[in-house]
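Let me give you the structure first, and then I'll get to my questions.
Shown here: the complex without one of its protein chains, the others still in place.
On to subunit A.
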Amino acid sequence: MPSKPTPPPAQTVDASEAGPVRCGRCKAYMNPWMRFTGSGRTFTCNFCGLSNNTPDHYFSHLGPDGRRTDAHERPELCRGSVEYLASKEYVFRPPMAPAHVFLIDVSQTAIATGATASLCRAVAAALERIQGGPQALVGIATFDSAVHFYSIRSPSAAPQMLVMSDVADVFAPSSGKLLMEAAEYKSQLVELLESLPAMWAANRTNENCAGAAIEAAIDLLKPYGGKVHAFVASLPSVGVHSLKPREASGLGEKDKLAYLMSQDNTLRSLATTAADHMVCVDLLVLGQSYCDVASLSDLATTTGGTVYSYTPYNSQTDFDQLVNDLIWNVSRLQGLEAVMRVRCSSGLDVESYSGHCYRQPNTPDVYLPAIDCDKALLARINVTEKLAAGSEAYVQAALLYTNMSGQRVIRVHTLALPITDNISTVFKGADLDAQICSLGRRVSSSLLGQATLGACRELVSAAVVATLYAYRRYCASSSSAVQLILPEALKLLPLYALSLLKGAGLKDNVKPDDRSLWIARMGCLPCSGVGPLLYPRLLPLSRLLAEAGEGNATAADGNTFEGLTLSSESLELGGVSLLENGYEAILYLGRDVPNQLLHDLLGVDSYDELLRIPNTPALLPRDNWPSRLLSDLLNKIRLQRSSFMRLRVARKGDPAESAFFAMLVEDRSTAGMSYVEYLCQIHRLIQNKMG
């Protein structure tokens, strides 16, 4: 049951005076399924069944149908999702203005690869979009073998650099104004960011203390809470939380993947410290090689943060992605200092939560220093006792957070689920996306739990087989044994499972950082994002061009595109295909693409010339019809996915080409069997189970 604050915003109820009406026993919030009795003087809780007295200010007469006469005027009585403005007892401390600390790597590697310059430009661009009005605070720090904070005391003063060189015991200097009001200090901040690359251009320090820098930034934000944007361009080598390069040992099926575990226990305790102080860490990796995302990502996954990776970073091709990610990160719908709880009606119980969050031991609440519209929390619910068929079960998720306007709000989602004793009905109501999402998270947590690759793969297949076996056994037992019977709602389950097996999380020969990144992504993706990640969308650009017609540069609406089957059979001879999975896009050019199209899209005259371009070919916007159509198409897809998705051009022999083919999951490849073969295997396993 994933929950996320999605637009359009739920209707807001102002409860800042008396607070929302809640059940006296189980504290469930008022919802449309609470039953008013006694002429409206009492109401019965649909979660625990307690009869509560209606507060005087909330009293309303009941209509002839037994409903309150004001039911349609009060959102909480007629809608599943509402948002309350919280009253005082929900405010632990005055809501703090959003604070962002940007940590920029200025070690020699970062300077040389252009990462520093890109970052400074990107941060300057993001400053424009920071939410929270004039109160929003921004801090800027750089690091090499020491952490450097920048303090601007007044809008007219020059910045001062404070160097924290004791990286074994870092702290944020209390002297100096390290967090500046973004609006008031914008011009100086931008000026500072512009001067940073030149200031550090001659830096010869090739060590970095990213771990220490993050700790210092967390220390800085402790009194306020907020977000740390840590940009790491190489493996942290000095100071506290420094990491050692480690071999990706244990690539075999039966080996434990030790490299997926954090090598530094103090990072985890730092992460919990950060979470305790409501500080969220976003990790952006711009390295050229191994940066130990596995160790560093703990910081993000515990604190409600995001892990971005641009490895290997190329300032020409990846800058757009970086700047868009950063802008989206600060401008998207988000909340800070959040606490969440899921309540269920009797007979149900929340077994566990999963997502980028923090749970203190022995508390039922989930803490999220930051929550945004791209993340989902998953709560697993157990049925603990027999439920009466024909009645309804209720689940209510309540999220208390500070919105970007500095208000404490409570978002309450209430779900009523019909209870049936007919298993076919259950299968009819199955949600494939949710199931795959749940399965993906189970895989990622068992990978982190030191399970072997083989065991994790077994877990996927076993889950698919168990579901399909149950359907076969209880709903379709009459059909022929040689037939593979799939429930309508879950007919794509084996395909997604196969994609899961062939994804970066479970296939062989994946770089440790890529696998860790996959785990981090899978750990927070909402249902809608899991599908595209596992089974990317393949669009035949050549055909779209033809359909749009010569000169028509407007692509059809991005939502309406149906992707093709992910198989090399879908690739047309001489065609150009576009593949996207919500994180990146690849433009595949076959060997036989017409030269005219090549010229229009890439400015080269032949495929041979394309192969001769030394660097990665850049896809600049060009003033011709196919190029404009492509960019229009891309824009629409990007909007749909809320993700920039840098576009790589796959030519023969390119890493992008192998990445492209690796995503064609229905083909047989080194990563595993083809879809048909997999279906046969699943069928065989079900038959074995039946037999």
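Simple rule for what comes next: a contact is a pair of C-beta atoms (placed from the backbone, for glycine too) under 8 Å apart; a residue touches a chain by one contact, two chains touch by 3 or more; residues count from 1.
Heads up, the rule we're going with is that contacts and distances are computed from a predicted model.
Asker: Look at the options "N-alpha-acetyltransferase 35, NatC auxiliary subunit", "DNA topoisomerase (ATP-hydrolyzing)", "Ribosomal RNA-processing protein 42" or "Protein transport protein SEC23" and return the one that UniProt uses as the protein name of the missing chain.
Answerer: Record says "Protein transport protein SEC23".
Asker: Thinking of the whole complex, not just what is shown, which of A:157, A:620 or A:690 touches the missing chain?
Answerer: Checking the options A:157, A:620 or A:690, the one contacting the hidden chain is A:157.
Asker: Using the touch definition from the top, which of A:16, A:51, A:87 or A:206 touches the missing chain?
Answerer: A:206
Asker: Hey, which of A:174, A:187 or A:480 is the one touching the hidden chain?
Answerer: Candidates A:174, A:187 or A:480; residue touching the omitted chain: A:174.
Asker: In the full complex, which of A:146, A:524 or A:671 touches the chain missing from this view?
Answerer: A:146
Asker: Even though one chain is hidden, which residues of subunit A still touch it in the full complex?
Answerer: Against the left-out chain, subunit A lists 145-146, 148, 150, 153, 157-166, 169, 171, 173-177, 192, 195, 198-199, 202-206, 238.
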